[in-house]
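Note that this complex is displayed minus one protein chain, with the remaining chains in position.
A, B and C label the chains in the order they appear, each numbered from 1.
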Amino acid sequence: MEVRLLRHTPEPELLVASAAKLCYSKVGIEDITKNLSRKKQNEFIKKLLKMGHLSPFEHISFTFGIEGISRACTHQLVRHRIASFSQQSQRYVSFEKEEYIVPRTIKKGLKTKFERLAEDSLKFYQELIEEGVPQEDARYILPQAFCTKIVVTMNARELFHFFNLRCCNRAQWEIRQMAEAMLVEAKKIAPNIFMKAGAPCVQGACPEGELSCGRPKRRHLTAS
Amino acid sequence: MEVRLLRHTPEPELLVASAAKLCYSKVGIEDITKNLSRKKQNEFIKKLLKMGHLSPFEHISFTFGIEGISRACTHQLVRHRIASFSQQSQRYVSFEKEEYIVPRTIKKGLKTKFERLAEDSLKFYQELIEEGVPQEDARYILPQAFCTKIVVTMNARELFHFFNLRCCNRAQWEIRQMAEAMLVEAKKIAPNIFMKAGAPCVQGACPEGELSCGRPKRRHLTAS
Amino acid sequence: MEVRLLRHTPEPELLVASAAKLCYSKVGIEDITKNLSRKKQNEFIKKLLKMGHLSPFEHISFTFGIEGISRACTHQLVRHRIASFSQQSQRYVSFEKEEYIVPRTIKKGLKTKFERLAEDSLKFYQELIEEGVPQEDARYILPQAFCTKIVVTMNARELFHFFNLRCCNRAQWEIRQMAEAMLVEAKKIAPNIFMKAGAPCVQGACPEGELSCGRPKRRHLTAS
Partner (left out) sequence: MEVRLLRHTPEPELLVASAAKLCYSKVGIEDITKNLSRKKQNEFIKKLLKMGHLSPFEHISFTFGIEGISRACTHQLVRHRIASFSQQSQRYVSFEKEEYIVPRTIKKGLKTKFERLAEDSLKFYQELIEEGVPQEDARYILPQAFCTKIVVTMNARELFHFFNLRCCNRAQWEIRQMAEAMLVEAKKIAPNIFMKAGAPCVQGACPEGELSCGRPKRRHLTAS
């Protein structure tokens, strides 16, 4: 799996703080980005996060390029509706390489068998195409393990929600790996904004009950 | 494939006409649904559709239950973001029956081979589960042809958009079949609202150029 | 202010429970609404609410007709984006009656003065129209206190969010009154679904700090 941050709104923390400042003060548009030292920005951001006043975080967006993830994973990913996606089409682009995901729980002999079946499927896919079957139909035989590529854009408020759901231990492991890699990238650019982003237990209690994922309780308490 | 209309807003044409009437007249809420004969409702609906004033059509929604469609199809379906979905989970529900879609373009010997490979995949999936692999991981080997079940709710405005894209000859055949079955159901309930719903060529010109799908031009002209 | 529930998805609790049942079991579409006694429905609904699995609540929607609320109030209302609105147009419908809201904090002599100014504004508005000024321009002189009518549709998940924000003591009083009246109507139709809907303190702790609205702490504890 490869996750790259392709683009983001420039100076994201400054923009969030500026938009928030406009809501609560007499400042004009010309001046909203002025006199907002890093320290002041951080104070604003902390306050907004604490109050749950999240709309200013919508003004900044992040675009990720992701490859080496399975169609099983993107089927979950594209369920997020406040987001924009451009995915490599299986209707227009044909498969050539054996790019697929073998879950870690499938080991040894089972893994060998998994790989043989995946490769047989790919070979048959290619045979179908050679026989004149359209790519969009041939792909029906491809296992969900096969990889795809996708460009994803979300604003920071939606990223909070996404990380909340998908960095959780209860999320499916592949999308969790992806979410965690996205969070690492987002933190590099906007550390104050994403400081407490992640699974709910990073901020406090787990909504599903404290031990629902089996994570030891102590870690809950110290994680924040 | 089976498509059922499970629920819809009652008296949908009356509600759309009432909401529109409120926008343009002095009527009070108590009276907006009064004195709206079927004839008057239809006039309102026709006018709204002609002017492209589509927001009143958002007040009515339709819930479909769909089964016997492939995961390849639902991966496209859930890209529609102004919609609500409840899909049978491959994490919590295991597969038993050989329910998968074989595209019609795959015939004779190829079809036999397709079926053998699909069944081998299902058997291996079951073996994985018996060996203790979690369902959410075992499913990676299942081809995209395998069936799923989904409940979908969309409002009428979004259905217009959905039918516009997915009833088109250029749409992938499985999702087109599904969209056409949904349109048939919707028309039974709200015939005036969905009278001209469907591919763009039903209403007039094709935005992609007149012959992009190979459909004969004459049919374009007479379809409306 | 008058708030009426105009329409709603029929048997909403059954539909939510059915959609949820599909996610977690092997049932077919034909049977998802079967064998769901009221008791079973309630168990499903309680479980979904407790786990925060809220997407099945999107399948049901509620349409309200509201009149006798100020434009100050609807300006806040239409900020909710996962909702559909049809509002009486000030461009196409002219004002005749003195329908405006006087906040309760404006009393006695100030109230008399408020009313005089509101009526002067309305008279001048009518003079402008008589002089040939378009309605859409004449309305610029009308105070934000003037009333409007609106039809609003939201699904139950968005209603949860709406009630959470707008039934709170920290919400502006007019939109809070409106939200509370909507909640009363919704509860009549789907009592199990909306049982714990409302300000965050109905369910548990206030996210803004326990005493931020001045509400006594004891009431927090007993409200749920």
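Definition applied: a residue touches a chain if its C-beta (ideal position, glycine included) is under 8 Å from a C-beta of that chain, and two chains touch if they have at least 3 such contacts.
Nothing here was measured: the structure is a model prediction, and the numbers come from that model.
Which candidate, C:26, C:91 or C:188, sits in contact with the chain we can't see?
Hidden-chain contact among the options goes to C:91.
In the complete assembly, which of C:18, C:70 or C:192 touches the absent chain?
With C:18, C:70 or C:192 as choices, the missing chain is touched by C:70.
Since one chain has been left out of the picture, which residues of chain C touch it in the full complex?
70-72, 74-75, 78-79, 81-82, 85, 90-91, 100-103, 105-106, 110, 113-114, 117-118, 120-121, 124, 127-128, 131-134, 136-145, 172
For review purposes, identify every residue of chain A that touches the missing chain, sorted by number.
Missing-chain contacts on chain A: residues 2, 4, 6-11, 15, 18-20, 22-26, 28-30, 32-33, 55-56, 58-59, 61, 63, 65-67, 84-89, 92-93, 96, 149-151, 153, 155.
What we mean here is this: only the chains that are shown with their structure count from here on.
Centroid from C-alpha atoms only, then distance chain A to chain B, rounded to Å. What do you get?
Comparing mean C-alpha positions, chain B is 27 Å from chain A.
Rounded to the nearest whole Å, what is the centre-to-centre distance of chain A and chain C, using the mean of the C-alpha atoms as each centre?
A distance of 32 Å separates the two centres.
Residues of chain C that contact two or more other chains, please.
Touching at least two other chains: none.
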